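One structure is given here, and the rest of the page talks about it.
Here the complex is missing one protein chain, while the rest keep their positions.
What follows is chain A.
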Amino acid sequence: MTYWRAAGLNYIQYSNIAARTLRRALKTEFRADAEKREESFIRITPWKDGKPIKTSSPSSSA
(Lines give C-alpha, C1' and ligand atoms only; values in the text may rest on other atoms or scores of the structure.)
Protein backbone atom coordinates (compact mmCIF):
# COMPACT_ATOMS: atom_id res chain seq x y z
CA MET A 1 0.00 0.00 0.00
CA THR A 2 1.30 3.42 -0.89
CA TYR A 3 1.87 5.98 1.89
CA TRP A 4 -0.94 8.23 0.65
CA ARG A 5 -3.41 5.38 0.66
CA ALA A 6 -2.30 4.51 4.17
CA ALA A 7 -3.05 8.12 5.13
CA GLY A 8 -6.61 7.73 3.87
CA LEU A 9 -6.28 9.51 0.52
CA ASN A 10 -7.65 8.02 -2.68
CA TYR A 11 -6.35 8.23 -6.24
CA ILE A 12 -8.73 11.08 -7.15
CA GLN A 13 -7.19 13.18 -4.38
CA TYR A 14 -3.71 12.08 -5.42
CA SER A 15 -4.51 13.03 -9.01
CA ASN A 16 -5.81 16.44 -7.96
CA ILE A 17 -2.64 17.28 -6.07
CA ALA A 18 -0.45 16.01 -8.90
CA ALA A 19 -2.38 18.08 -11.48
CA ARG A 20 -2.21 21.20 -9.31
CA THR A 21 1.53 20.76 -8.80
CA LEU A 22 2.04 20.40 -12.55
CA ARG A 23 0.08 23.60 -13.26
CA ARG A 24 2.28 25.53 -10.81
CA ALA A 25 5.41 24.53 -12.74
CA LEU A 26 4.25 25.75 -16.16
CA LYS A 27 5.78 28.69 -18.00
CA THR A 28 3.97 31.93 -17.16
CA GLU A 29 2.19 32.18 -20.52
CA PHE A 30 0.47 28.81 -20.00
CA ARG A 31 -0.03 29.01 -16.23
CA ALA A 32 -2.79 31.63 -16.06
CA ASP A 33 -4.97 29.67 -18.46
CA ALA A 34 -4.31 26.37 -16.71
CA GLU A 35 -5.04 27.69 -13.23
CA LYS A 36 -8.42 28.98 -14.37
CA ARG A 37 -9.54 25.38 -14.52
CA GLU A 38 -8.91 24.96 -10.80
CA GLU A 39 -11.82 27.23 -9.92
CA SER A 40 -15.44 26.25 -10.22
CA PHE A 41 -18.51 28.37 -9.74
CA ILE A 42 -21.95 27.56 -8.41
CA ARG A 43 -25.01 29.66 -9.10
CA ILE A 44 -27.87 29.01 -6.69
CA THR A 45 -31.43 29.97 -7.58
CA PRO A 46 -34.07 29.22 -4.91
CA TRP A 47 -37.60 28.60 -6.26
CA LYS A 48 -40.93 29.15 -4.51
CA ASP A 49 -44.40 28.43 -5.89
CA GLY A 50 -43.01 27.66 -9.30
CA LYS A 51 -41.08 30.93 -9.59
CA PRO A 52 -37.45 31.76 -8.97
CA ILE A 53 -37.14 34.11 -5.99
CA LYS A 54 -33.72 35.57 -6.49
CA THR A 55 -30.44 34.72 -8.07
CA SER A 56 -27.40 34.88 -5.85
CA SER A 57 -24.18 36.04 -7.35
CA PRO A 58 -21.87 33.19 -8.23
CA SER A 59 -19.72 32.12 -5.33
CA SER A 60 -16.28 30.75 -5.90
CA SER A 61 -15.16 27.45 -4.52
CA ALA A 62 -11.81 25.77 -4.77
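Everything below uses one rule, namely that a residue touches a chain if its C-beta (ideal position, glycine included) is under 8 Å from a C-beta of that chain, and two chains touch if they have at least 3 such contacts; residues count from 1.
Just so we're on the same page, contacts and distances are computed from a predicted model.
**Q** From the names "ASTRA-associated protein 1", "ATP synthase F(1) complex subunit delta, mitochondrial", "50S ribosomal protein L14, chloroplastic" or "Dynactin subunit 5", which one matches the UniProt record for the unseen chain?
**A** Per the UniProt record, the undisplayed chain of the complex is "ATP synthase F(1) complex subunit delta, mitochondrial".
**Q** Which residues does chain A use to touch the chain missing from this display?
**A** Counting over the whole complex, chain A touches the hidden chain at residues 2-4, 6-9, 11, 13-28, 30-31, 34, 37.
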